[in-house]
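Just one protein chain is left out here, and the rest sit where they should.
Chain IDs A, B and C follow the sequence of writing; residue 1 opens each chain.
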Amino acid sequence: MSIAVIYGGTRPNGNTELLTDQAIQALEVEKVYLKDFNILPIEDHRHSESGFPDVNDDYNSIIDLILPHDILIFATPIYWYSMSGTMKNFIDRWSQTLRDSKYPHFKMTMASKKAYVIAVGGDNPYIKGLPMIQQFQHIFDFMGTSFEGYIIGKGSKPGDIKTDTAAFSAAKQLQNKLKGTL
Amino acid sequence: MSIAVIYGGTRPNGNTELLTDQAIQALEVEKVYLKDFNILPIEDHRHSESGFPDVNDDYNSIIDLILPHDILIFATPIYWYSMSGTMKNFIDRWSQTLRDSKYPHFKMTMASKKAYVIAVGGDNPYIKGLPMIQQFQHIFDFMGTSFEGYIIGKGSKPGDIKTDTAAFSAAKQLQNKLKGTL
Amino acid sequence: MSIAVIYGGTRPNGNTELLTDQAIQALEVEKVYLKDFNILPIEDHRHSESGFPDVNDDYNSIIDLILPHDILIFATPIYWYSMSGTMKNFIDRWSQTLRDSKYPHFKMTMASKKAYVIAVGGDNPYIKGLPMIQQFQHIFDFMGTSFEGYIIGKGSKPGDIKTDTAAFSAAKQLQNKLKGTL
Partner (left out) sequence: MSIAVIYGGTRPNGNTELLTDQAIQALEVEKVYLKDFNILPIEDHRHSESGFPDVNDDYNSIIDLILPHDILIFATPIYWYSMSGTMKNFIDRWSQTLRDSKYPHFKMTMASKKAYVIAVGGDNPYIKGLPMIQQFQHIFDFMGTSFEGYIIGKGSKPGDIKTDTAAFSAAKQLQNKLKGTL
């Protein structure tokens, strides 16, 4: 079993990353920082006769990075009560990969994975972040991915998250669980 | 009173646009197609000493287009159970505008507006689109914008939406309401 | 095809009932007013060795009234952002019926039905009523019942609902749809 973390944040060592660090401490993980990749928004060609044209960006290289792993951790700051636009653009593009002959087993592969979400927000994230959690459930349901758990933390200024002992305790629990499965 | 429609879709004459057409029929509106603009993802510098650096893209020109209007209609296809990544990137950038000395009254101006959401999705949008509606409420609450209503339609293939008579009827109702306020 | 309406309200001719009247106008329906029945709260004996004891109240007679019908409309005022306690107690008791040898086909029968929800609330029901709609979806998913649609109306004082033209228009649409299926 191996783990990839997909970071949606735009700040180095942001609160979401700090909280995730606790969950993956001492574990070997593939870290994917979406902000370091060029990801174009999807253009919806699901119903175009010629299908999706090739896109000249880094998206496929991210897919190549995560597909080999059994466990995916989506680590995103909560921007405006949802995942970052960067992470949303990444997920939107799955619609293309689902129809991409270069990835004939994309859905089946994703369906074999376990997923976690770690998210940190500043404005009552324990409540206002819940629609995002529901959306991740819908996303994983569609792909057949097993949504194994989520942690919501509260933080706004850099380092804020360190005072969220409940979130850190949950991350520690997750670390134990991940260790047990590796 | 004047109206701007902010389109988040990527397909010309997509289902969301067709449904929105019914709502704005015979009304004068400013149409803003986000796909025609270059909108970079936000980089979170809320807590950087030097603040947000200027960004070289088209984002500000969109803000300039919509700020003069009293009513904003956010028209987005439902991609992966939420607004399109393009629209999300647009909204994420508001965090920058809120701190931009070129827009000192951004929040106050947004707080004077009324907002509507029109969204079309393919996978049980009447239920699976609800978290997105809740997120728009949180967004508008933060800005002080009055969330006046939303219409969810069902459609996937081009033109599908035309068979959603309930959504079209709701759009017709909205048209009457908008006419009454102009 | 035949229709039963299950009313959760406690006020004669309440707003929910008025809105529902529009949806079922000129249709033959079985009207079940839960307030006219004595429904005891469930006592959870799912895991008792002896199972659920018989309960001396009117609950089973309601089940007998609704089971013959193909379409169930759950018409409830929104009390405290959810269905009325009366309707909740009614649904809670399904856990007992699912294990009741007098109703060996309860789940299978419910799974063959179509369901609608009509709900009226006073405090921004279009948004604050959405968690309740999601709960109904979960309930119907569990039973296998097809959740065909919902209408949310706004009203507090008696008759208020009459000014919610959008809700009435949606009820009229539903009426047409119901007519078409009978």
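Keep this in mind: a contact is a pair of C-beta atoms (placed from the backbone, for glycine too) under 8 Å apart; a residue touches a chain by one contact, two chains touch by 3 or more.
Everything quoted here is computed from the prediction, not taken from an experiment.
K.L.:
Where does the absent chain make contact, in terms of the chains shown?
P.N.:
The chain that is not shown is in contact with A, C.
K.L.:
Of A:Leu40, A:Leu98, A:Ala111 or A:Ile133, which residue touches the hidden chain?
P.N.:
The one listed residue touching the chain not shown is A:Ile133.
K.L.:
Tell me which residue among C:Gln22, C:Thr86 or C:Thr145 touches the hidden chain in the full complex.
P.N.:
Spelled out, the listed residue whose C-beta touches the missing chain is C:Thr86.
K.L.:
One chain is left out of this view; which of C:Ala4, C:Leu19, C:Ile42 or C:Ala119 touches it in the full complex?
P.N.:
C:Ile42
K.L.:
Tell me which stretches of chain C touch the chain missing from the display.
P.N.:
Those residues of chain C that touch the unshown chain are 9-11, 14, 35, 41-44, 46-47, 77, 79-86, 88-92, 94-95, 123, 128, 130-132, 134-135, 138-139, 142, 156-158.
K.L.:
In the complete complex, the non-displayed chain touches which residues of chain A?
P.N.:
Where chain A meets the chain not shown: residues 126-127, 130, 133-134, 137, 147, 149-150, 165-166, 169-170, 172-174, 177.
Just so we're on the same page, only the chains that are shown with their structure count from here on.
K.L.:
Through how few touching steps can chain A be joined to chain C?
P.N.:
The fewest steps needed to get from chain A to chain C is 2.
K.L.:
Taking each chain's centre as the mean of its C-alpha atoms, which one ends up farthest from the centre of chain B?
P.N.:
C
K.L.:
Give a one-word verdict, same or different, on whether chain A and chain B use largely identical residue numbers at their interface, taking over half shared as same.
P.N.:
Copies use mostly the same positions to touch.
K.L.:
Quick one: report the Å distance separating chain A from chain C, using the average Cα coordinate of each chain.
P.N.:
38
K.L.:
Between chain A and chain B, tell me the centre distance in angstrom, where each centre is the average of that chain's C-alpha atoms.
P.N.:
One centre to the other, that is 24 Å.
K.L.:
Check each residue of chain A and list the ones that touch at least two other chains.
P.N.:
134
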